[in-house]
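Before we start, here is the structure in question, set down as structure tokens.
Missing here is one protein chain; the remaining ones are kept as they sit in the complex.
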Amino acid sequence: MIPVFGIDPLQVVGGTIAVAVLGVLAGLVFLGIDRKVTAHMQARIGPPIRQPFRDVRKLLCKDSIVPENAIPWLFNAAPIVALASAIVILLYLPAGSIAPVFGGYGDIILVMYLLTVPALAMVAGGFASGSPYATVGSQREMVTMISYEFPLAIAIIAVAWRLAAAGIADPFSIATIAANPVWSVVGPLGFAGCLILLVVLAWVTPAELSRIPCDTPEAETELAGGLLVEYSGRNLALFYLASGVKTVAMASLAVALFLPWNISGYLALPPAAGYAADIAFFLLKMLVVVFFSVSVIRVGMARFRITHVVSVYWGYLAGLGLLGLLLVVLDVAFGAGVIA
Amino acid sequence: MSFLPTIPEILKQFFRKPATNAFPAKYLPPSVTGFLARVGEGTASIHPPIATPPDFRGKIVYDRDTCIGCKICTKICPAHAIEFIPETKRIRIYVTQCIFCSQCNDACPVNALHMSEEFLIAAENRYAEDLIVE
Partner (left out) sequence: MSEEAKKGYSVPIGPIHPALKEPILFTFQMNGEKVEKVDFAPGKAHRGIEWMGMRRNPVQIVHLTDRICGICGVSHTLAFSRAVEQVAEIEVPERAHYVRTIIAEYERIQSHLLWAGVAAHELGFDTLFYLAWRVREESLDVIEYLTGNRVNYGIVQVGGVRRDITADQFPRIEASLSYYEDLFGKMLTLFLEDTTIKMRSRNTGVMNQQEALELCAIGPTARASGLNMDVRQDSPYAAYGDVDVRAVMPEQYLGEARGDVYDRIVVRLLEVKQSIDIVRQCMDQMPAGEVTAEPKIPKLLALCKKAEGEAVGRVEAPRGECLHYVRMDGHEQPLAWKVKASTYSNQMSWLKILQGEQLADIPIIVASIDPCMSCTDRVTVLRDGRRDVLTKEELHRLSVEKTRRLQS
């Protein structure tokens, strides 16, 4: 194949399809594990792990109903955009020792922007539904988005800035962040700061994924499903897949930022086995992230009111993030960090 | 975690056994009636339900031979579930109407009515043979 604008089309197309399929599969498996784990924490047996696959299959068999008040094209386009944009995020994130498909073309700031696209698609779909519940849900989703964006940005920027301060070139590139674990360049102060930032990122995840305590946009008991209330059949299945892929994306972002180590370096393995071991280790790390930042949080507390979402994210978490950032800055200022 | 007291509880619970009684099976079978049919054939095993206590009020049992046709039960049945058949001077009980109060048991002068332990009696047909006791 002839490279077009420096890209090998075959590699990109093949890679994208592979990432899409694997991302969707991994997303559904993570949703299944989350449900099972959640059930066990609540002393229930819970559904089998393959339940999300069954749910999707059943939804795909069903009709998509477009409500009378809806704007059909926007209503139908929203789930497709949500799923597609969620998959696009994965194209920029590394999986184990496998470099991202678009690794050389985007950086962490782009990922931050991309993360908002599925949410925006849901907002558009909600407004297009023409139901008061969905409208309220969409408004809440927008407010939630504005709230968590700031703490998320602090966590990401702090890590990249610390790497830059350590003299590493191209610090915003995900490949760089993944290749240079931030923990290895910081001193004790910075270590504490990074731990705080990790907590902040773990708390941003439920908001990003619309899970309890931040599931206000969907809020089953209040809005009966909120912005998804009018969705059914294939469209709902696409949103469901998108939420699975988003779970994978958030988990792999957290892994790339804070837990980027691979194990193939420590085990003398042939290259193929090394890749497999890294992928397995990567999935394990993601599982840990999902467990603590999705399952435990959603089982352990009540739903926030939308005003709480704003005050918690703009107040406590932004404050916490700034404290973490300050510690990282002090770390550099006191020169405790070893310049790599 | 004094501000979120549930978190330690759920982490502890994670390592314990779930409290659910896995009746009739651990996971819902694709078809419950099909599953029960397979249990009847002996090809599948059912997880037992929680045992009923003594004096449980389940499906009614009628002793036709002891009955003297006094009609007291038809008069005191709150649900009008008992019908008197004048030709045979015996009663007929519609279990779908029955509210399992067992008042007829108390009222029967000859002890011809009893409550059994059977409670898995749901069916699709109101007038199924099992659901009319006579």
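In this document, chain identifiers A and B correspond to the written order of the chains, with residue numbering beginning at 1 in each.
Keep this in mind: a residue touches a chain if its C-beta (ideal position, glycine included) is under 8 Å from a C-beta of that chain, and two chains touch if they have at least 3 such contacts.
Everything numeric in this text was worked out from a predicted model, so none of it was measured.
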Key: In the full complex, displayed partners of the excluded chain   = A, B
Query = With respect to the chain omitted from the figure, which of A:Val299, A:Ala318 or A:Val332 is a touching residue?
reply = A:Val299
Request  = Pick out the residues on subunit B that sit against the missing chain.
outcome  = 2-6, 9-10, 19, 52-53, 55-57, 72, 75-79, 99-103, 106-107, 115
Request  = Go through subunit A and note every residue touching the omitted chain.
outcome  = 41-44, 132-133, 135-136, 212-213, 215-216, 219-224, 299-308
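One rule holds in what follows: only the chains that are shown with their structure count from here on.
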Ask   = Of all residues in subunit B, which touch subunit A in the complex?
value = 4, 6-7, 10-11, 13-14, 16, 18-20, 22, 26-27
Note = The subunit A residues in contact with subunit B across the complex are 37, 39-48, 296, 299-301
